[in-house]
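Omission of a single protein chain aside, the complex is shown with its protein chains in their original locations.
For chain A:
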Amino acid sequence: MAVILPSKLTGLFAVKTSTATAFISVSSEGKLEVVDKIMHPTFISNALSISEDQQAFALVWHGDNDIHLNVKQVHDWNSDLLKERIKLDQQRGLVHKVFINNYVRTDKSHGFRALIVMEDHSLLLLQQGKVVWSREDGLASIIGVATSELPVEKEGVSVAKVELNLFEWLKGHMLKVKGSLMLASAEDVAAIQGMRLKSSEKSKMIRDHNGFRKLLIVLTKSGKLFALHTGDGQIVWSLLLNSLRQTEACENPTGINVFQWQVPHHHAMDENPSVLVVGRCGTGTDALGIFSYIDTYTGKELKSFGLDHSVAQVIPLPLTDSTEQLLHLLIDANGQAHLYPRAPEAVSIFQRELSNIYWYSVEADKGLIKGHGLKSNCAGEVADNYCFGTREVWSIVFPSESEKIISTVTRKSNEVVHTQAKVIADQDVMYKYISKNLLFVATVSPKASGDIGSATPGESQLVVYVIDTVTGRILHRMTHHGSQGPVHAVFSENWIVYHYFNLRAHRYEMTVIEIYDQSRADNKDVLKLVLGKHNLSSPVSSYSRPEVTTKSQSYYFTHSIKAIAVTSTAKGITSRHLLIGTIGDQVLAMDKRFFDPRRSVNPTQSEKEEGILPLTDSLPIIPQSYVTHSLKVEGLRGIVTVPAKLESNTLVFTYGVDLFFTRLAPSRTYDSLTEDFSYALLLITIVALVVAIFVTWVLSEKKDLSDKWR
């Protein structure tokens, strides 16, 4: 099949076939003549006029591992203004676009430089046969983030890439002395800075005690996987996934997301963790899937294969097999569930839990939410051990004339909650309804599903539901009249905070819903609790239909928001902050205490002791609580929080066009000493006190003795 390449050259065009690219010139009489044929995939650039009647353009094609760059004149094919061959250092894929620019050299001839955009969305500037600079602009289109721990420090193995011998250390020391004496030149200063960065604590490549150094594995839209170090953001390794590159089999492969696959705990010293990248071969939901496992320490692809079914859902299960691989369930477009890894051991582990695993699907266009259970085998011709059929358990149909689903949110699977009881004023207890099987759904009336202001307040309403996804039970429903989306929501522990627009008040609003378990509220007998005769720790089933109560409150909020997330810590003890990505591309951290449905205008004394803030109608935006300080995360799209090992700290990664990473301590660092704690002073004080005790003891003994002799 022949395709004409788009170009803006006068009198010349290119035709691309599967084997070669042919250049055909068009003469003024309308005659076509084949000028040249190049056997490699070629790309042509824009036309650049270098003098009154001359136009130049660039041709780029790939050799074995390098790029051939030719700059030719449009009307004179055989004259080469420039012919260069540039070596690429890493796998960047094919060239996608070329742009040329010229400059005038000292001897009045023209030099050319070319800016090329590669398949992995990186930019390279080629000049004089070299890559002058390169830029990983694929990082501007991140679609999925996973984390990985760094290797444990091994005895006797030097992890630092450069081992400084004595001479190097001496040289470095001399440079530092020169710098402090202000005798260093600009190069010396740069060298000193480089040394400082290399040896600083935060960019080491081993695990640290507090869990601050991690690897962020990000998947970009171009199918390239990057590993970013949380200490200084450097790219540790990057990999252009071959399975996600365009081939004849897969015309338009896209990555879906990256998941954690193997997280070795027991074998942390010998096995490397790996991540799973799930992609699909085309853009429809019935395109076949692609799997790829990547080792996170080396950045190499361990295995990749195409699936024989489509991918509609990826459900990570809370089960692991003996090699510490996490089991995943993939639901295809026909509703069949496939278990990965395809191993008999995984099947036996899964069969034990089969009856307790459910999944639900949200179909926004039909206004349906369906819950499914799993059957023990597939309905198919080929017997497949790893395929499981599904049966419908419940369904909720939303009336399509008045409700259209716009947003759903659930709790994060790896969230840790510390206690199930919330102690309120006067030492009273309320039991939180903590269930990971809840779904928050927001629907608007179809007329109001467009932009803000496209409907009148009278005909728009926002209805929110809290649904139990195992039984299909609607636990709570609330209607906001005169409000519309877009709705951004976050669900954590037993509360949901969501943001929407109130047309009547012409303001954005945020509402909090807290869910409490009423069926446990009778557990107030102290004796029973002391003796342990309560059932508060026994496993809970959704089929027991516990009675729940909810409390909710709404507040005005001035900003429109792009993304919302909540901080998460290792044990869930630290109080939570909501991270709100505002329309101004900044991240605001608001304490959860502002979103407390028990706030009242005049709090009682005991409520004040508990820490409940008095109720105000709008949420205060404190300028100091912007996490991004004075910076903007351009084009903010998502916020991801990762717990650190130290309980008081959490790591926040924001991505969009820019990337931003920081470490937050929502309740301030209550579990570690400040960095400038003077251990020397403490030691001196202790020694001085011991000496003083000894001296005074001796003196008092002497005094007693002399008194007895009087």
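Here is the rule we go by: a contact is a pair of C-beta atoms (placed from the backbone, for glycine too) under 8 Å apart; a residue touches a chain by one contact, two chains touch by 3 or more; residues count from 1.
As a convention for this text, contacts and distances are computed from a predicted model.
The UniProt record for the undisplayed chain lists the protein name "ER membrane protein complex subunit 4", from the options "50S ribosomal protein HLP, mitochondrial-like isoform X2", "ER membrane protein complex subunit 4", "cysteine desulfurase" or "Histidine-containing phosphotransfer protein".
Of the options A:210, A:257, A:395 or A:518, the residue whose C-beta touches the omitted chain is A:257. Only one of A:61, A:358 or A:500 touches the chain withheld from this view, namely A:358. The chain omitted from view is touched by exactly one of A:315, A:570 or A:631, namely A:315. Touching the missing chain, out of A:42, A:260 or A:435, is residue A:435. One chain is missing from the display, and on chain A it is touched by residues 256-257, 285, 311-318, 331, 333, 353, 356-364, 371, 408, 410, 413, 417-421, 423, 427-429, 432, 434-437, 469-470, 523-526, 529-530, 536-543.
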